[in-house]
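What follows is an incomplete set of chains from the complex, kept in their original frame.
Naming follows writing order (A and B), and every chain is counted from residue 1.
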Amino acid sequence: METDAYIIESPQSGQKEVEQPKSPESGIMEQPVQTTGQKMHELIRQLYPICRSITGNGVRKTLDLVSEIIPLDRYEIPTGTQVFDWDVPKEWNIKEGWIKNSRGETIVDFAWSNLHVLGYSAPVHKTVTLDELKEHLYTVPGQPDLVPYRTSYYEEKWGFCVSHNQFQSLTDDTYEVFIDSTLEKGYMSFGEYFIPGETSDEVLISAYTCHPSLANDNLSGIAVAAFLAREISKKKHRHSYRFLFMPATIGAITWLSLNERRTKFIKHGLVASLLGRPGAFTYKRSRLGNADIDHVVETVLKMSHRPYEVRDFTPYGYDERQFCSPGFNLPVGCLTRTPSGEFPEYHTSADNTDLVTAETLQESFDMYRKILHMIDVNRRYLNVNPKCEPHLGKRGLYPNVGGDRTGQDIQMAMLWMLNYSDGSHTTLDICEKSGLEYSVIDIAIKKLLESKLLIGL
Amino acid sequence: METDAYIIESPQSGQKEVEQPKSPESGIMEQPVQTTGQKMHELIRQLYPICRSITGNGVRKTLDLVSEIIPLDRYEIPTGTQVFDWDVPKEWNIKEGWIKNSRGETIVDFAWSNLHVLGYSAPVHKTVTLDELKEHLYTVPGQPDLVPYRTSYYEEKWGFCVSHNQFQSLTDDTYEVFIDSTLEKGYMSFGEYFIPGETSDEVLISAYTCHPSLANDNLSGIAVAAFLAREISKKKHRHSYRFLFMPATIGAITWLSLNERRTKFIKHGLVASLLGRPGAFTYKRSRLGNADIDHVVETVLKMSHRPYEVRDFTPYGYDERQFCSPGFNLPVGCLTRTPSGEFPEYHTSADNTDLVTAETLQESFDMYRKILHMIDVNRRYLNVNPKCEPHLGKRGLYPNVGGDRTGQDIQMAMLWMLNYSDGSHTTLDICEKSGLEYSVIDIAIKKLLESKLLIGL
C-alpha cells in the first residue's frame, strides 16, 4: 500500500496515480491498483538486465524505456569530441563473454550477469593458464558470495568479475576466455527533458545511466527522476525543470561543456541517486553550502520528523563534483538514502531488484516532490504598503470567529508576511521565523495577493 | 521602602526623590517619605477610574493628569484624517450605560466599572429578551468572576461585558439596555514631550493611552514614562528624548504619518508597557535584532543578575509593530515585565490598582533609567594618538599606588579605551571585551578626555 505520510502538505497530494477500481457491479474483474512506487519498481525490473556503460547500446535501450514515460530529447556525441579537459571516449559494446575450462564447461558467462565482464573490457579470445587468468579476475574477498562491479574506462584491458568463492575454487587447468566486445569510434548517448515554466529559472535533476545491473545504484535514481518529470510536466510551475539522464562524470562534463551558457539559469539542482533501498535520507550540500536548495532540502527533511543526515560538500561522489567545480559552483546538492559505499550491497551483484522496494521508491519520490514543491513556492514577496501595518479590517482580512485557531494562525501569517516581505526574506525564511506551517503561510499569501497588499518578486 | 539594588552604577543614584524628613527638633510632624514608586502608584490610582478609549474625553483627562508631571504638547487630529492606509476614526464618548431587569433593578452599570460597556459601543436604548441580550454580552468563561475588557473599534455594534457567573445567573426576563454614547466626527488626542539634548539623535519612549480601567496594562507604562521624562528633563543629556502618550495602533500610525521626516533622528526606542505587576523583565528585540538598543537592554538586564527573558521580534504586540514595520524598521524594542496574555489578570477587571505595586513600579523605573543612562553614555570615541601607546606616565595617568586594585583597573581601562577607540567600538563593546565595570571605564574615559588622548565621536 502506498503510504500517505509524506503527502499531507503537498498540493499535488490529491493526484496520486491510483486508478479507481471498477465497481463490482460492472461485471469487470477488479484491476489491482498500481502506485507510483510500484510503477517505478517495474521500470527498474525492465532496466535491470540491460548492460549499460558510459557509452553503447545499453544506454540507448535505457533511454528508450525512459522515453516511454517522458518525451526525452536524445543526444549522441561523437567519440573524440573535446569537452573541457576530456575527450568523449570510444563507444563500447559487447555481445558475449565467457570463461570455459579445459573440459569445455562454461564457468562464467556474461549472459548470466553483465557484471561478470569488466566494464569497458577489451575483446579477447585465447587460452590461458590459471595464473594468467587470475590476473584478469576481480573479486570482493570480504563478501565471497558476491560478484563485484568493476570498470576500466581509461586503461584498455580485459577482465572478468567473479565471486571470491568461485575464484578460490578454480583448479590448475587451462581456460578459454572469450569477450566479444568492441571499442570503436562511435557516440556517447544521453537524454534530456526540459519542462518550461513561468520563468527561465531552472531546477536541474540529474540521474546517471552508466551502471549496468545495479538496481539501487542507479536505476532507482533514473526511475524517481523519470516519474518526477512526468508529474511536473502535468502542471504549470514557476520554475523551469531540466531532467538529465547521462553517464556519470563524462556525461556531466559533456553536458556542461555543450551547455555552458545555459548554466546561468540553473538556480537549484539535485543529483538523484540511491533512492530505492531503505535507509535514512542523506543530503550532501552544494559547494555553496548555504544555497536556497540547501536551505529547502534541510527544512523539508526536518519537517519530515524522521531520521536524516546532512553533510557538507566534498569534491568526490556523483556529478555534483562537476556541477560544483569551482568554475561553475552551481547550487546543486545530492539527495540519496544511505550514501555510496555505506551499504553492504554497494557495487556488487547484491544490488539487485530485490534490494529496492516500491515503498522506498515511493517515499523517495514523495520527498523529492515535496522539495521541488517547496523550491517552487519559496520566493520573495514585497509588501507594497510597508509603512505601518495596512488596515486589514477594511479589507475583510480579519477572521470572522475570534477563537478559531486556524483563523488566528492565518491572521498571524498575514502579519508575518507583511512585516518580512521586504524583498530579502523568502517564504521559507518567514516560515521558520514565525514557526507557522507552510500551509498556513500559503493561505495568507493568497489572501494578501488578492488584496494587492503583496506582490511576488 | 525603595530598594537601592539597581542604582549602584547609575550617576543619578544620588538623586532619589526622597524629601529629607524634618528634624524632630523643628517641632513639625514628620511627613512620610514618598518614593518615585509611590508617586507612580498614586498617579495610577488617579488615572484608573477614567474611561479611556482610542479617542474621547477620557484620553484628554488622562493627558491632563500627565501634564501635571511633565509639560506635554497636546495634539488633536480630526476624524477622517488619512494616515497611511488608515483614517482617524470617529470620536467616541460615553455618559452612561446600564442594563435593568423587568423589575427596574440595575444589574450592570458603567458607573460601577467602565469595563462593563464594550469599548466603542454604539448607543442603544431598547428592551430586549434574554436571548437577544445574550448576543450582546461578553464574558471570560474560564475566569467566571471577572469582567473582560473588549472593544469593537471598526465594526459598529453595542454590547456589555459581564462576569460569566452573572451571565449564567440571568433569568428569562425582558431587559432594558441603555448606552448613552456618541460616535461622531471629532478628534483623536495624543501628547508628546520632547526634551532636546546635545545632539539631534533621539531616544523614543512610547506608552499607549487607550485602555480604560486596567492598571498594569497600561497605566503602569504611562506612569513610568511620565516620571522618566521628568527625571531626564532635569539634566543635560547627549541624546534628545521624545516621550509619546497615544492610543495603540492608530496613535502610532498617526504619529508616524505626521512625523515621517523626523523618524530619521530616532536612534533608539522602547515601548513601555506592563511595568507594575511583579514578574521577570521581558525584552522583545527590535526587528533589526542587533540594534544598539537591543545590545544595551540585554547587557543591562544581564548585569542586573536577576531573571529576565529576551525574545526575538514578532510582528504583533504593541506599537513596536508599527515602528518596526518594514517601511520604517526603526530600532525600537519593547520592555515589559510578564508579557501580554501571559498573566491571568490580563484584559480583565482583575488588572486593577491592587495588582500593581509601588515597589515593582520603582524597579521598572530604575531599570529604564539605567538603560537610558547606558544608551546615553554608550558611544564611540577616537584615540587621537593611535600609533603605539601614548606615554601615560608623562601625563600623570599612572596610578600612584601600585597595589591599588581600582587604580590598576583604571589603568587597564585606559589601555582598553585607547586600543579599541578606533571609531568602531562603543563603550559598551569595550566594557564587554575588557570585562571591566562600566564605572571604571567611565573614570578612564574622563581621564583620557582631559588628557586630550580621546575625543568623542
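In this section, a contact is a pair of C-beta atoms (placed from the backbone, for glycine too) under 8 Å apart; a residue touches a chain by one contact, two chains touch by 3 or more.
Nothing here was measured: the structure is a model prediction, and the numbers come from that model.
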Number of identical chains forming the whole complex, with 2 shown: 3
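Here is the rule we use: only the chains that are shown with their structure count from here on.
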Averaged-CA centre spacing for the pair subunit B and subunit A, given as whole angstrom: 57
Subunit A contact footprint on subunit B (complex, rising order): 83-86, 154-155, 249, 252-253, 256-257, 260, 287, 312, 314-316, 321-322, 324-329
Residues on subunit A engaged by subunit B in the complex (per definition of touch): 383, 385-391, 393-394, 412, 415-416, 418-422, 433-434
